[in-house]
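Here it is, the structure, as structure tokens.
For this depiction, one protein chain was excluded, whereas all remaining protein chains were kept in their positions.
Presenting subunit A:
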Amino acid sequence: MEEVDVEPTTTPIPGFDSNQKHLGFVWGPGDILVYETIYKASGGSAGGCPFVHEVRKDEDIYSPILRKLFNESHHIFVGLQRIREDLPSKNKKPQFVSISKNYRSVIRACMEELQQVAGIPSLSTLKGVISMMSHLSLWCEQNFNIFCTLFVVCDPLAGSLVLHLLDWVRLHKADVDEKAREVLASESPAEHQAYWDVVISYVLQGRMDEARQVLVKQAALQPAARVMFKLLDNLLMKMPIFNPGETQTLTEFDVKWRHWREEVDHCLQDQSFASNRHLEDICKILVGDEDVLLEYKELLSTWYHFLVTRLLFSHPTVKPTELHYYAQSSMHMFLDTRSVPEPLDSILLAAFEFDIHQVIKDCSIALNNWWFVGHLTDLLDHCKLLQSHNLHFGSNLREFLLLEYASGLFTHHSLWQLAVDYFDHCPEFGRVYLELQIERVPLDTERKALKVIRICEQRQMTEQVRSICKIMAKKALRNNRLGSALSWSIRAKDAAFATLISERFLQDYCAKGTFSDLDLIDNLGPAMLLSDRLTFLGKYREFHRLYGEKRFSDAAKLLLSLMTAKIAPHSFWMTLLTDALPLLEQKEVIFSADQTHELMFCLEELTSGKSVPTPDRPMQVLGYTPPYPLSNVCFPFNLLILFYNML
């Protein structure tokens, strides 16, 4: 069978003449921007350019309604993935059927909302699009289950195919019940305009009990014809319906059915219903008279209803393998020679041929979305009904479709989180798709960034975590939020950036004399070791804290070690030595002799510009030496040191 061909739709862009200008474009996260331009090597001026147009997919119009569909089907999907592989198939089948029904009811809810929305006056311009989506979702709802039934449930020998098809058709023609209610509620049901339509519709659907109930009204009106009505009623009542639960075999049923059919035929030959055209038509329908069936095209409304009715009255035990013969011929008989089967019809034909791959392929093209075909294929794959088609990059059909579907979700500002689970269950390419797309989630708030990071961390996507943290750090730094910038750099494990921010903190301290973001710096913990500058920042703050708590000797020890262990940058030593002054000025002795010794080394190192003080260098008393900027420190320092030495 050839692939269903659907012409691409053309979307008009307003205020723009394709004959005069080119259409420039750029891809966005969920849209494509277009603008008029002229592409020419030399370029040139061509007057002002009015507009940039944002073009979106039709689905975006009704995505608020679809959101519920997406959420609930996500739930069903995840549940399906968790069904244990090792369960025997007879336990799994009913679960799969139940899941299929769950999907169907979720589509139904969505479809009902769409139909309600289509009626809203302010949306009249979009009615066309919504109505198309409604139509498609109705189709999806009606057919999701039949595909599963045909592919999953149907046991080739069981003979219950027609029953399943009848159920399906009844779903399509649910309006007959409403009509029936209307008729029966009227004053004189038998004279109601739609009376015979209702009766015949019931017969066409194989709902004999309902047909009989309605027929009774007519019978009451015509007591003279009572015998005739009783005859028909009897025939309708006795019609054998195959019940797979009973012990009756297919052959036994077949015999019974033929017997009944002969009886009906006999009545026709006898002209028993000749006086009432309607009753005679019903009788002819019961023997499967195709010409009469076709007279009621309007009540049947679709070629597949015609197919099922035909099967019911001519071949009730049809085997699945024979189905497509009847399907083809039914379609040809029902449709005029002029009318061409629609893509959706071709899909059904493929389904009746049990050609799963064709169904999926055609659904991908004909339906305007990936939802239906993605979830259906996934379910069929779990039922082990798909042979994996090796695609050029090694993935299988199921994964291809789920990736398409999930990628579409990703551009949505809140649904992207659902997409993550779908990617998780695509073993070959899910991860790389997720890595690519999760980076693009806009990091509007810290909370959102943390959410994205958590998802990445759970999946060991370390590069994505790093990148997001870096972006947040950079953003914070631009807005002068040093604390935030620092904590993001730490999380990104970005030593260079942490160094930069620590420098800024220190510069701020030198300028203002206080630290900002004390909480953060006080609680750095092992993160302090990320960069030397950061370590210094943390330790320097610790020094201030110790000093504030009056733990002077601890403070002194720390201060000294910052210089001797080379943690402090040289540029900061001035400040540190200045910080030492108050400690030197304390009444009690805080610095030991050795420590004082080291302090002097540091001072000397700083003033002489030499990098490494040798330990056995004799202590020198430096005199006042202008114009060193250190003079104001040296002098009191030296006095203090002298003083110490004298103690």
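FYI, contacts are C-beta pairs under 8 Å (C-beta built on N, C-alpha and C of every residue); 3 or more make two chains touch, one makes a residue touch a chain; residues count from 1.
Here is the rule we use: contacts and distances are computed from a predicted model.
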| Missing chain's UniProt protein name, "SEH1 like nucleoporin", "Dynein light chain Tctex-type 3", "Large ribosomal subunit protein uL29" or "Proteasome subunit beta"? | "SEH1 like nucleoporin"
| Identified contact with the non-displayed chain, of A:Y35, A:W257, A:F552 or A:W573 | A:Y35
| Thinking of the whole complex, not just what is shown, which of A:Q81, A:S105, A:S188 or A:Q586 touches the missing chain? | A:S105
| field | Among A:V78, A:A219, A:I365 or A:A495, residue touching the chain not depicted | value | A:I365
| remark: Contact residues on subunit A toward the hidden chain run 8-39, 41, 43-58, 60-62, 64-65, 67-68, 72, 98, 101-102, 104-106, 108-109, 112-113, 116-117, 120, 122-123, 125-126, 129, 361, 364-365, 389, 391-393, 397, 400-401, 404, 407, 429, 432-433, 436-437, 439-444, 467, 470-471, 474-475, 478-480, 500
